[in-house]
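Every protein chain except one is present and positioned as in the full complex.
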């Protein structure tokens, strides 16, 4: 299935776009998605850490993903 | 010698005036003055504590007092 | 009581949001853009937010803070966009009956905001730019 991912901060710079479209297996969990992104974009390996948000919440690795979910990459935050 | 003392807060209420004129011995220290005030105005015995300022500084008991000093009674403070 | 805004933050507006006749103290934290960081001159900061999630994470922080301390009201305003030296990045205002709760809660909000709220800060120098905290 095809997943659309929102990008912010350095994630946007690494991929060079505000959105990423990525093809994953039907039974895709957050950890699988993260691994697929790291495989395709090794630049993320250099980050301190990388979280994934599903529907505006930090998601655990075992969370299942549906194409209708709003998914975002959350590189290390630095507000304030 | 005659000493003039500035009064604030509850000290003003106890004595009923913004100033107190009091007669003390020539060799008067802060502790002597405080004792004289407590003798004449037993209302002060009920306070949590009573400090004396000499020339805008908290004074120690052994500090000598001159008539030209600016002296004030400092009942428990409660600013803020 | 939460705002993520590309307009200049109005400090008094945030303070007025938390005023209360029950309040004995209000603690306000104001984050301002500093001219130096790690021995380098900063020209400006650029803030980017995942706004919907930033608002919901801020709401979680406010809820947790109110469970932890007896506070009355909490207001948070965070800037997005380019901010020059001296401009405001964030304002947090907390009112409480007693000052201890106001201080502790305000400190907790800013500390937790920096850890969990999806907002990113790019430092702009004369000779380049850096996303803060991105790399180890």
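Each chain gets a letter, A, B and C, in the order it is written, and its residues are counted from 1.
By our rule, a residue touches a chain if its C-beta (ideal position, glycine included) is under 8 Å from a C-beta of that chain, and two chains touch if they have at least 3 such contacts.
Bear in mind that the values here come from a model prediction, so they are computed numbers and not experimental data.
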### Query
If the full complex is used, which shown chains touch the chain that is missing here?
B, C
### Task
Specify the residue from the set C:4, C:23 or C:119 that touches the hidden chain.
C:23
### Query
Contacts of chain C with the missing chain: which residues?
11-12, 15, 19-32, 34-36, 85-86, 95, 97, 99, 102-103, 106-107, 110
### Query
Of the residues in chain B, which ones touch the absent chain?
6, 8-10, 13, 46-48, 53, 56-58, 72, 74-80
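In the analysis below, only the chains that are shown with their structure count from here on.
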### Task
Find the geometric centre of each of chain B and chain C from their Cα atoms only, then give the gap between the two centres in Å, rounded to an integer.
48
### CA centroid of chain A to CA centroid of chain C, Å
26
## Note on the structure
Here the gap between chain A and chain B, centre to centre from mean Cα coordinates and rounded to Å, is 72
### Message
Can you pull out the residues of chain B that are in contact with at least two other chains?
### Response
none
### Query
Residues of chain C that touch two or more other chains: which are they?
none
